[in-house]
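Left out: one protein chain. Kept in place: all the others.
So that you can tell them apart, the chains are marked A, B, C, D, E, F and G in the order they are listed, and the count of residues begins at 1 in each.
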Amino acid sequence: MHNSLTALLTQVRDGSISVADAALQLREAPFEDLGYARVDHHRRLRQGAAEVIYGAGKTPEQIAGIVDSLQRSGQKTVLITRMKPEAAAYLQERAALTYDAASRIGIVGPLPEPDGDGKIVVATGGTSDIPVAEEAALTAEVLGNRVVRLYDVGVAGLHRLLASLDELMGARAIIAIAGMEGALASVIGGLVDCPVIAVPTSVGYGASFGGVAALLSMLNSCASGVSVVNIDNGFGAGYLASMINHMGAKP
Amino acid sequence: MHNSLTALLTQVRDGSISVADAALQLREAPFEDLGYARVDHHRRLRQGAAEVIYGAGKTPEQIAGIVDSLQRSGQKTVLITRMKPEAAAYLQERAALTYDAASRIGIVGPLPEPDGDGKIVVATGGTSDIPVAEEAALTAEVLGNRVVRLYDVGVAGLHRLLASLDELMGARAIIAIAGMEGALASVIGGLVDCPVIAVPTSVGYGASFGGVAALLSMLNSCASGVSVVNIDNGFGAGYLASMINHMGAKP
Amino acid sequence: MHNSLTALLTQVRDGSISVADAALQLREAPFEDLGYARVDHHRRLRQGAAEVIYGAGKTPEQIAGIVDSLQRSGQKTVLITRMKPEAAAYLQERAALTYDAASRIGIVGPLPEPDGDGKIVVATGGTSDIPVAEEAALTAEVLGNRVVRLYDVGVAGLHRLLASLDELMGARAIIAIAGMEGALASVIGGLVDCPVIAVPTSVGYGASFGGVAALLSMLNSCASGVSVVNIDNGFGAGYLASMINHMGAKP
Amino acid sequence: MHNSLTALLTQVRDGSISVADAALQLREAPFEDLGYARVDHHRRLRQGAAEVIYGAGKTPEQIAGIVDSLQRSGQKTVLITRMKPEAAAYLQERAALTYDAASRIGIVGPLPEPDGDGKIVVATGGTSDIPVAEEAALTAEVLGNRVVRLYDVGVAGLHRLLASLDELMGARAIIAIAGMEGALASVIGGLVDCPVIAVPTSVGYGASFGGVAALLSMLNSCASGVSVVNIDNGFGAGYLASMINHMGAKP
Amino acid sequence: MHNSLTALLTQVRDGSISVADAALQLREAPFEDLGYARVDHHRRLRQGAAEVIYGAGKTPEQIAGIVDSLQRSGQKTVLITRMKPEAAAYLQERAALTYDAASRIGIVGPLPEPDGDGKIVVATGGTSDIPVAEEAALTAEVLGNRVVRLYDVGVAGLHRLLASLDELMGARAIIAIAGMEGALASVIGGLVDCPVIAVPTSVGYGASFGGVAALLSMLNSCASGVSVVNIDNGFGAGYLASMINHMGAKP
Amino acid sequence: MHNSLTALLTQVRDGSISVADAALQLREAPFEDLGYARVDHHRRLRQGAAEVIYGAGKTPEQIAGIVDSLQRSGQKTVLITRMKPEAAAYLQERAALTYDAASRIGIVGPLPEPDGDGKIVVATGGTSDIPVAEEAALTAEVLGNRVVRLYDVGVAGLHRLLASLDELMGARAIIAIAGMEGALASVIGGLVDCPVIAVPTSVGYGASFGGVAALLSMLNSCASGVSVVNIDNGFGAGYLASMINHMGAKP
Amino acid sequence: MHNSLTALLTQVRDGSISVADAALQLREAPFEDLGYARVDHHRRLRQGAAEVIYGAGKTPEQIAGIVDSLQRSGQKTVLITRMKPEAAAYLQERAALTYDAASRIGIVGPLPEPDGDGKIVVATGGTSDIPVAEEAALTAEVLGNRVVRLYDVGVAGLHRLLASLDELMGARAIIAIAGMEGALASVIGGLVDCPVIAVPTSVGYGASFGGVAALLSMLNSCASGVSVVNIDNGFGAGYLASMINHMGAKP
Partner (left out) sequence: MHNSLTALLTQVRDGSISVADAALQLREAPFEDLGYARVDHHRRLRQGAAEVIYGAGKTPEQIAGIVDSLQRSGQKTVLITRMKPEAAAYLQERAALTYDAASRIGIVGPLPEPDGDGKIVVATGGTSDIPVAEEAALTAEVLGNRVVRLYDVGVAGLHRLLASLDELMGARAIIAIAGMEGALASVIGGLVDCPVIAVPTSVGYGASFGGVAALLSMLNSCASGVSVVNIDNGFGAGYLASMINHMGAKP
């Protein structure tokens, strides 16, 4: 069942569990307080996807502590984003960690079988956008999706993009990743009929302002069906694409 | 069939139509050039939703001309966004226009029957956000969705939001609309397991900078599953929510 | 002869005129001081194009005074940009003024015969960009160019742009005008081999920030051969395109 | 007595001290000029709290010199903020310094007994905000306050925050520290009836712009009773919270 | 008793009320849903101060509806901020409204007797800041505070400020309101030992950027004990100052 | 005598006046409190120039009240900046006001005889900058300076500027006023050896951002001897230029 | 022939090649997919200039792979911009690379003979702008142009610029490169009658904001014929100047 919280609340409404008992469950279950972190053991119940660790600004010891807590609570695969090489080295001595240095993604435990409704396409404007793209693609794969990668298909050479029209047309969701002027999202958005998640990247220089130019370009897209996540936020795009690609499973 | 373009391309691949004939069809069909506008008659085929008129910066005569062109091409219902009262008055003398002054939405023709997979929730932080919310809600309704409105459920009075937890939990997609600090998207995003489309509004003053504060807040949401559209872009959110709410119909 | 200043300087170098006499000519000729304006009678000599009046921030009386000064100095056609209707009304009683209200362009005197090397294409992303486009197109026409107008060819419906590939490919210079995300310049820049002058417009809302989104997008274009002028600066684009379209005439 | 300056001025008004003598006292007492710094020995009299050293941009020698000057003037405990490890190492050889590397807080001398009216709560949105939180908490402790730490209670997992409702409800002042979208301040502000001091942090990436997103979010909080200090300014928040927590002692 | 929610929760903890009954009370009491607004009848219990109406962006009819709902729930005095003259005129025909046009503050019902611990000083840098100052002062008075007004005491004529040193020194909280360079907050903050709430105003021109210069100046104040609210947010400052001025009453 | 405050302080140091008496004089003299304004009667003593009224944000009644207060204190000529036509009309019925509508400068009383050391040059880049230039020029004239006006000498027609090299070279101080790219200040600064006060104006459009482009340009001037005042701040430039032009009179 | 694509399309129109065959050619020819890059072998045909490698964000291995792919496709000279020394060292062991460390330009293969219509002038405001200038100059030389370098001719010493008036007057296109206030482009633009391509540089400090001041200054240039490329984009300027300098060769 996809959402235990709703189940719990339904039981309350139906009277099959008392309010006090439900409150007790909610109060006891949700998290483990490590002092520096309140680890959310409840998230899979509440949101249908397990807790993910945002590695930036956490010490290797803190990351290891949270992984440990999650594993103790029964979570099999743990995704760690923005993980520094030092933290990866520290963790690799303690757990079965796969680490991709370019995207700084760490994965503890096995990749699940894909169970999504269709395919997710991850497209980039250039070669330099690949690290962000891999963050998105690996996130989607950890969450059980089949992913198609189309890299370096920026609009300055439109034929490179049009050559992959089939893959674009067959996607359930497309993640369009680009720095500089970020036009990729608009051009793709005008071609397809599935949601396009635009990820501006900090690739560029001068008046790209660390991704602001691409961000504004994407927010102002004249194509419909395009929404935007934070600059370089490959994880957020992968997570959302997975959610959309699992809509068929919802009741 | 949801996508005639794919059909056409499939025929090409299968050899049931020659490339030359397909090219001819593509070249002839797509738009009518009115001089001031190239009206896209092809969009329903390509993207599964009919052409929408962005009313800002167009004269009443231009809007009427485009409506006329679309109707001649067989489109039954035409949505016009950001429509000024003058344009509405002008059009009302020429066509069956329904006009909502607060959201500046005009609809020519009948509303379709809802055919989406589930419900779309449109929530606002405050009363002042309602015009943007209606742009989103009416857009979704024109595109065939059932819509639940939850207005004035901002986070400063959390119990007002929590009282509607049932509606939130039952949605296929949620549109979270807020100005000022825009925290509504994050709080909803942390509670539910469906896509949340965040719409910052220009409601506020001083350091809200016309919606920038809410925009940045939403882009930086610590909740997963949240993506963002342009400030005050109720239409974009409604369109995307409808797309997500029709995923079940995709092959 | 296209540049009298160079001629004058050449005479100085060749000894056919003394430095003192040349200095005298330069000192006497260049401008008439009206108190509120120093009207440049020398510009056609120095730059190959006559003085143009920037109408914003000038009173109708000042504009009329400058027109008068230019006509007295022998200039046949005078272009006035950003001219308010009041100023146009005032001037129309005093001179043979043609006025285009949408682009706020006023022209005193006859349009010259086109004498450029080829054609200039003026393309816009949408209908709302037309006023800026007309400022560019009329400027180019006043300066002696043949102009092709392609309006509403934005990238969200790529086929509308590709249908005009012939006109684009045959241009000596292209002016790409767009608001919102401004992707038009990059897409055109990737298709053609002539200079593309990008004009961001203030068309849009929210995070378009009055044209900043399009401006940044264009400055970061991944296509080569693209340069940018100020937001809404149709005049500047038309002037530069004309300069490029008259290169063949240069020695 | 909380404010000797007022006392002095009162004596002047009452005639119990001549203006000249008062002026002399004010002129002689207030500071020691070290050339590179004018050390304020007068601050406890004027403001009820001793001088604090802002360590950034000062050399280890300068910091040591100011500590020395303060100790000679009778100040028992000296707080040093933004202190680099080199400066700490240099000072530790010369004085009884306690140094917290994460928050870069140095304390020379003993911690005072808490003498505030109640408790101050320091809450953070995430683990990465802890260094700023410790700057606030240690500042408050140096100034004589009891402090409760609630770390990693961000709004994306609302139950983690609600589980500590008791501590929040029992505070005299709450310091809400968050980066990214900064929604924590608004949510807490809507739940409690004591002043909430919001501290945006530079935690985040992309469109967080080094804390600007959280700053704007907090400035636009729709909850009442919330005010804001500079990004990462844990010290300022701790100081102000202490001031509020000592209001009962004021006459 | 200042906080009924705490009381209710305490009863739950003590067992004098069942969780279910408490939940019922919370669920039933909190707000009335008017469709366009969820009026918070619970706020006085939860936060110790009654609901305030933010008038901007609400129609006169909506404001009247909310006033009516609050009065029906037993609230005697209703404060309305940012109220347009039209709304005031509309309401004055229906209720006992006092309206101050400069500050756009409306008050329905009688002013309460001051019950704060001491006095609140409201100081402005110039004459043009008075409307914001009155919003702060009237808010504080509606919430039961004695207010001292010191207007036009900007730092360019320091003696004007120093002449009121007595009033400043005797305050429980000071609201420092200034546009332009906003130095007033720092100078006051350096002189006194009570909390200073800084309110930047949009007074100024050019590089004041609608109050941004003053806002940044205040956020970077080198004086301790200073915190900041949004530009022109007199209400927020008055509310917070009242909260601080009622600390003595807290248990 | 140019500075009575210094005189008073010197008397204190020399013992020719007691500290108490001096304090009394300072306390009594400085300002008149009108409630909405603290009128500085002391400024001529302290700063060598009489009080000036900043008209923006003041009602006609307030302006008249301050003029009255200044005249009662013996000030003969009163300068009012940013004065709206309504205020001028109101005042003209009550006092001998000269009003310049373009620069919004009002002058009550007679212009003084010039007593500066030399001449002040006021130069503008274009015709549209004249209102700001007149604010500067009239301010300088009210303060007793001889002013030379050089209008419309922008760098796009360098010969127009070079033709006035004599006037530039003979100035004691130059006020360089320009909008758009603001290059005028740098070019003048490179030619002369007296202080250049740069005034960016809000003249321009698009990426001039209301004067920000010119402001930044001037702040980054590669010429030495250039300093900058606020956008459109003709008054500030005129005041400072007058100060510099009266340096010879200082002891 | 300068444009094979046009040729191909002409053949299609004339019936000398079938649409299917043309599509096949387009589909097969254009690029080689290396996984991390889609190398555009088609660009010379489409745009008249060979593919250029943007070195930033690419690994040495990726750059070498793309060079290899281009050479295999028959391209003789390959330009690499923003190339790090490590990448240069790596490539120098594998190919005939010329590398300029200051401008980070790498060139594989021989420089072509100049075949442009005239000369391109590259001018800088200061010595610190030289790296960007060399990027522009070397790009232009790789594309077959004669280049004249005028370095350190900033407007603060106008005679340094005027001394090179002959070179400026004789150019087909001028690249004006400057940081700080960027006035160089306006002053040159006012003197000459050929296109001026302005390149803002990140040279400067403080309020130059990494080149933003120069960028805005150039966008707002009051001189006609000036257009702008991205900050530090010497390559883009060199490419565009070359395009203009080869206009005579166009049919």
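Quick note on the criterion: a residue touches a chain if its C-beta (ideal position, glycine included) is under 8 Å from a C-beta of that chain, and two chains touch if they have at least 3 such contacts.
Just so it is clear, the model here is predicted, and its values are computed rather than measured.
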Exercise. May I ask which residue of F:Leu34, F:Ala95 or F:Met243 touches the chain that does not appear here?
Key: F:Met243
Quiz prompt | Which residue of F:Pro195, F:Gly210 or F:Gly234 touches the chain not shown here | solution = F:Pro195
Practice problem: Would you mind spotting which of G:Ile105, G:Val203, G:Leu219 or G:Ala237 touches the chain that isn't drawn? | Solution: G:Val203
Exercise. State which residues belonging to chain F touch the missing partner chain.
Key: 2-3, 5-6, 9, 46-49, 52, 117-118, 165-166, 169, 172, 191-195, 197, 215, 219-220, 224-231, 236-237, 239-240, 243-244, 247-248, 250
Practice problem: May I ask you to list the residues on chain D that touch the chain which is not drawn? | Solution: 26-27, 30-31, 35-38, 40, 42-43, 54, 56-58, 62, 82, 200, 202, 210-212, 215, 230-233
Quiz item: Can you name the residues of chain G that touch the chain not displayed here?
Solution: 126-128, 130, 151-153, 157, 159-160, 163, 203, 205-208
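Everything below uses one rule, namely that only the chains that are shown with their structure count from here on.
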Quiz prompt | Repeat of interface A-G, chosen from A-C, D-E or B-C - more than half of residue-number contact pairs shared | solution = B-C
Self-check item: Centre-to-centre distance between chain G and chain C (centres being mean Cα positions), rounded to whole Å
Solution: 24
Quiz item: Mind pulling the chain E residues that touch 2 or more other chains?
Solution: 215, 230
